[in-house]
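Of the protein chains in this complex, one is absent; all others appear in place.
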Amino acid sequence: MLALLSVLAAEVAEESTINPVVPDNLGELFWGALSFFGLWIVMRYVCLPPLMKVREQRAQQVLADQEAAAAAEVAAEQVRRDYDATIAEARAEAGTIVEQARAEAEAARGEQVRAVEAELAAQRQQSMAELEAARIAALAELRGDVADLAVSAASKVVQSDVDQAAARAAVDEYVNTSGTGR
Amino acid sequence: MSALPTALQIVAQQFPEGTTAAEAQDIAAATNAAFAYGLAAIGPAIGIGYLVGQSVQAMARQPEAAGQVQTTMFLGIAFTEALALIGFVVFILLKFV
Partner (left out) sequence: MSGLSSLMGQLSILAAESDSPVPFPDIADIVIWPAAFGEGQWYEFNKIGLISIISFVVPALLFFLAGRNAKLVPSGFQNLMETGVDFVEKQIIEPAIGRDGMRYLPMLISMMFFIWVGNLFEILPTANMPSNARMANPLILALVALVMFVGVGLKHHGLGYIKEVLFPPGVPKLLYILVTPIELLSTFLIRPFSLAVRLFANLLAGHILLVTFAVLTIATFSLTPLIAVSALTFPLLIAFFLFEFMVAFLQAFIFALLTAVYIGSSLHPAH
């Protein structure tokens, strides 16, 4: 820095009459103005218009592409909505079909159950009747057998014929009275 | 504490033998110019430092606004720096004219 100061100080000794701040050179002003205004005019009318046109076109294309993309998006949304609607419709239809089938199946099942139950009831009735008939028959047969046996036993006991009819009536009465004891 | 007259007096007192009045004036002007520019640079230096510091803080807080902050920062620097540059022009005028 000392060297710098010394050389700066050395410079002071010389007398300088020029002023580096004031634009005193007309030629510099002239050529500078010519160059700047020339550049301005050339830029304005020759250089920039094609570039700006291309940029404008590009911006428009980008805008158009964006619009197309937006339209495509809307269309896709529509398709999706349609698809959703179809799906919902089909689902509802399937639901009704299933419901109907279920009702039908339910009805058929009820019918069958009822038929089977009726048949069973009839069978039960029939078998009950048969049973009753068999019981009555067996009772009658038993009554006959008991009477015969009693008559023959009584005949053996009394060594004489027992009045067949009277005995049978007595046995019947007995059987009936004992039978009622059940 | 007046720096400028002091410097001028020092320079005026320390001329070697045989210094002409014009030379003395030139040396005084050169010294004056250096002091003028040095003083003129103090304020803008503080200003630009503060400005850039605050801008960096703003950009760190909101990085998404960095572009706008930067443009405004350059504008502020341009306005602040103008003072130092006027000091420089004064330096040139004092020193060379």
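For reference, chains read A and B in written order, and residue numbers begin at 1 within each chain.
One rule holds for everything that comes next: a contact is a pair of C-beta atoms (placed from the backbone, for glycine too) under 8 Å apart; a residue touches a chain by one contact, two chains touch by 3 or more.
A quick note: this is a predicted structure, and the numbers were derived from the prediction, not measured.
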item	value
Residues of chain B in contact with the chain not shown	6-7, 10-11, 13-16, 19, 27, 31, 67-68, 71-72, 74-75, 77-79, 81-82, 85-86, 88-89, 92, 95-96
Those residues of chain A which, in the complete complex, touch the missing chain	3-14, 16, 18, 20-23, 25-36, 38-40, 42-44, 46-55, 57-58, 61
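Everything below uses one rule, namely that only the chains that are shown with their structure count from here on.
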item	value
Separation of mean Cα positions, chain B and chain A [Å, integer]	80
Footprint of chain B on chain A - complex, ascending	8-9, 12-13, 15-16, 18-21
Contacting residues of chain B [partner chain A, same complex]	22-23, 26-27, 29-30, 89, 92-93, 95-97
